[in-house]
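Right, one structure below, let's go through it.
In this view, the complex is presented without one of its protein chains, the others remaining in place.
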Amino acid sequence: MKFSFKNDYSEGCHPKILQALLKSNFEQQAGYGEDEYSLQAKKLIKEKINNPDSEIYLVSGGTQANLIVISSVLRPYQCVISAAPGHILNNETGAIEATGHKVLSIETADGKLKPSDIVPVLESHSNIPHQVMPKLVYISNSTELGTIYLAEELEELSDFCRQNGMYLFMDGARLGHGLTAEISDLTLEKVAELTDIFYLGGTKNGALIGEAIVINNPVLQPDFAFNIKQKGALLAKGRLLGIQFTELMKDDLYFDLARHANHQAMKIKNALKERGVEFLADTYTNQIFPVINNDLIKILSEHFEFFVWKKIDESSSAIRLITSWNTADEAVERFIEIIQKEL
Amino acid sequence: MKFSFKNDYSEGCHPKILQALLKSNFEQQAGYGEDEYSLQAKKLIKEKINNPDSEIYLVSGGTQANLIVISSVLRPYQCVISAAPGHILNNETGAIEATGHKVLSIETADGKLKPSDIVPVLESHSNIPHQVMPKLVYISNSTELGTIYLAEELEELSDFCRQNGMYLFMDGARLGHGLTAEISDLTLEKVAELTDIFYLGGTKNGALIGEAIVINNPVLQPDFAFNIKQKGALLAKGRLLGIQFTELMKDDLYFDLARHANHQAMKIKNALKERGVEFLADTYTNQIFPVINNDLIKILSEHFEFFVWKKIDESSSAIRLITSWNTADEAVERFIEIIQKEL
Amino acid sequence: MKFSFKNDYSEGCHPKILQALLKSNFEQQAGYGEDEYSLQAKKLIKEKINNPDSEIYLVSGGTQANLIVISSVLRPYQCVISAAPGHILNNETGAIEATGHKVLSIETADGKLKPSDIVPVLESHSNIPHQVMPKLVYISNSTELGTIYLAEELEELSDFCRQNGMYLFMDGARLGHGLTAEISDLTLEKVAELTDIFYLGGTKNGALIGEAIVINNPVLQPDFAFNIKQKGALLAKGRLLGIQFTELMKDDLYFDLARHANHQAMKIKNALKERGVEFLADTYTNQIFPVINNDLIKILSEHFEFFVWKKIDESSSAIRLITSWNTADEAVERFIEIIQKEL
Partner (left out) sequence: MKFSFKNDYSEGCHPKILQALLKSNFEQQAGYGEDEYSLQAKKLIKEKINNPDSEIYLVSGGTQANLIVISSVLRPYQCVISAAPGHILNNETGAIEATGHKVLSIETADGKLKPSDIVPVLESHSNIPHQVMPKLVYISNSTELGTIYLAEELEELSDFCRQNGMYLFMDGARLGHGLTAEISDLTLEKVAELTDIFYLGGTKNGALIGEAIVINNPVLQPDFAFNIKQKGALLAKGRLLGIQFTELMKDDLYFDLARHANHQAMKIKNALKERGVEFLADTYTNQIFPVINNDLIKILSEHFEFFVWKKIDESSSAIRLITSWNTADEAVERFIEIIQKEL
């Protein structure tokens, strides 16, 4: 079978998680997230963000986290702003609109939002009450294009949101990858300070399922659990999520796994750059989008699975390569060998 | 008081409507649209569209008509496609999203949709089931920019929708104006043939309130009345709508009123064109968007009310002028006089 | 044609309203409720409730008012409590649920709610977060059974709601009738003091359409207009509502019309009581539910239209008779004559 660079959720989970599931399997635990493991996971996250007053909820997946957060934060007439490649805009089957809220799209080159991108949207939504009220800014870190927010960028965006009475929500499906990118100067603690609400993604970073929603702004905390339950996201066996996040948070396994994924992608990126290959965006995380010619795409396809992302011209396309917590050196080396041979 | 060219709903209604309300006032009539006048109005519309099998519902306003139609037609995972200036995208406070459905926006120069505009949207929504399914094409005639669909254009769009398993819905808030534009070759009967569902707008064409939703496609007819009621649109005194549409449909008053509005706008348009003024779009209905310099805007503002629509450059802007069924010759002449004096 | 006692919206509107529509018809007025008449109507209502800080919105009908108020007040996981005959439970095609909220039903003999009715509902909804949170108490005055709240009853209910962190909402589709019932000791001012939000119904009391939503609790005021627009309830020609409520509020026409309707019903009620007829509920407003035998029902049906409400036994049923602002003495007398002859 061909090795797949299609995504970061092709394998099961980190072995430590399976060991912990095995070890705890016959313990009786309380249901619905009241188990000891969920409490322990939340405690570990609060320590890492250095905010004992945050509230944390563990749910199964990213679309679920996004729709619960957004529908919980907004009043019926309020909307969310997202960069055009945003996951909520393109890959969630209208999950946000299904909860009643419009998502305004902003075109950006790198999938990131700056205050200056948002200003015109606010200006063009001033015809009260005939238009939706922008109230929440949705960003991803790392983004859907693999790019990341630097500390200064996030600070500016955070300030802008607060000055304009809007909340800032970070989709952290790949937050580990964003924070461990070699050029990143953000920390988890800083993310918690600068956002009103965010989540730590487990599914794409070594867990079987699981995202940890962290609510930093006390205004958004009351009654959040009701939304979790109403949207079908409250697992009877919450221990499944608690055990996973306990393992991921202990000894910083979460960051080690993400760093590994990034590292493997960077090796491929560097090999490609050495041969003069261009990229759709200049990324430092586990997603890279090299532009290569169709012949090479064909050759690579014989050995690996990946997505052809975007046609560039008649003879070349950008492909998307994603590495994971489990991408072995061998696969990376084999990929690089082919490149070096063919380019 | 200054005469207003701000919109086509500044006055009450055509006097014939008030007379009919007076004449019928003390009659006891059945409630909820079962009154004789509503039945009569529906009969008249069916005759004009030459389709005895259509189903017709009278509601109060355009946003209400749009949200009822769209939420009735679509399944939860389906979405609607609209040109970027579409009323449902910009001026309805997210009414469509509030019923659970995404509205996809397509940039177009003239506010109209062509099959070639829609093809790339369909192509980019093929990742089943991760994306919403485009199922309904929403168009306005006349559009929000005052432009209209010619018969051939509507035929092509209608064919395209049918070939692609999508429904075609025409927002007819200003359908009278669209059909009586001097260059129009469409008829009401043709509109009914080519769309699955549309409405005849009364509010902007001489009624106090009222839009007549016409369902041509039998697939969309069953149980429609439930949606009317559920969305709070079923008036106890349905006679108020029935009387108005009976008057508007009798003797083609509806078209006469729209033709008058168009005619007054064309007089101003021609006067401006004679002086070399450019327009945002080349329109033949009761909305015109001339680009004039700021000094002239200031002078006109002393005598008339209107919206400054869009800044063009430091010295000039497009303004929006709307004429109505009740715009008197005198106001138009006074406006033209000032133009002729100042330009 | 047979005279109808089926409802209180069989005729058009009070002649003063038509005269005011005629008189103002050619004035140009601002759209969307910013016209002088809407402002005047709101001013008059604020004076009558002696609360300059209330906020008032005019909409078309009762179901519309109910769904806008409830969806505006509640967060997604909160629900509303209603007596079992409540209009929102039985006659609005699930309009409230369509906005996402459960309506809890409480069985009561007279259609009214007391604190002791609500206590067990709160007790049985304490399994957080697995159950909806009761947050709004919905009552009608007069109720769907024609009964009314006395001042002391409303005070107790209001106190109870405030002590339990719930809002109190009064559906006033027939508020005029409730307040002018001979045994009523409530005033409009008192209603405004004791409820968080209520509306004054026009449709069932002499208007063509129209309900005036009054928001007394400042917490519920911000951004309410957005909900009006989003639900399709913001009329372009808001003057139609403004003119009607101005006429109804001037010189207390609103209360005179309701008092007339009540008076006509009481004449029939007394005539029936004199002959020993029993009633489903002891009402003092314009709805009465006498229990009569089937032979008499048949005879009355030859001369009048009305609903047979509820089968009581093989030989008798309760019928519903509704009188209106326009029910003439003649019709009432004719009805009484038949009764006196037959009983």
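Going by the order they are written in, the chains are A, B and C; count residues from 1 in each one.
Throughout what follows, contacts are C-beta pairs under 8 Å (C-beta built on N, C-alpha and C of every residue); 3 or more make two chains touch, one makes a residue touch a chain.
Everything quoted here is computed from the prediction, not taken from an experiment.
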Item to check | Contact partner of the left-out chain, one of B:Ser4, B:Asn25 or B:Ser71 | outcome: B:Ser71
Checklist outcome for this item: From A:Gly33, A:Pro76, A:Gly94 or A:Pro129, the answer for touching the chain not displayed is A:Gly94
Checklist entry - In the whole complex, what residues of subunit A lie against the chain that is missing from view? => result 1, 3-4, 6-7, 9-13, 15, 18, 21-22, 24-31, 60-68, 92-95, 98, 203-204, 208-209, 226, 229-237, 239-240, 326
Next on the checklist: On subunit B, where is the contact patch with the chain that was removed from view?
Outcome noted: 32, 71-72, 75-77, 99-100, 128-130, 132-133, 223, 225-230, 234
Checklist outcome for this item: Hidden partner sits against subunit C at residues 76-77, 79, 90-94, 97-103, 127, 129-132
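Rule of thumb we're sticking to: only the chains that are shown with their structure count from here on.
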Checklist entry - Which chain would you call central, comparing Cα centres to the global Cα centre? => result B
Checklist entry - Can you give the whole-Å distance between the Cα centres of subunit A and subunit C? => result 51
Checklist entry - Roughly how far is subunit B from subunit C, going centre to centre by Cα mean, in whole Å? => result 34
Checklist entry - Whole-Å distance, subunit A centre to subunit B centre, using C-alpha means? => result 43
Item to check | subunit A, residues touching no fewer than two other chains | outcome: 76-77, 99-100, 129-130, 132
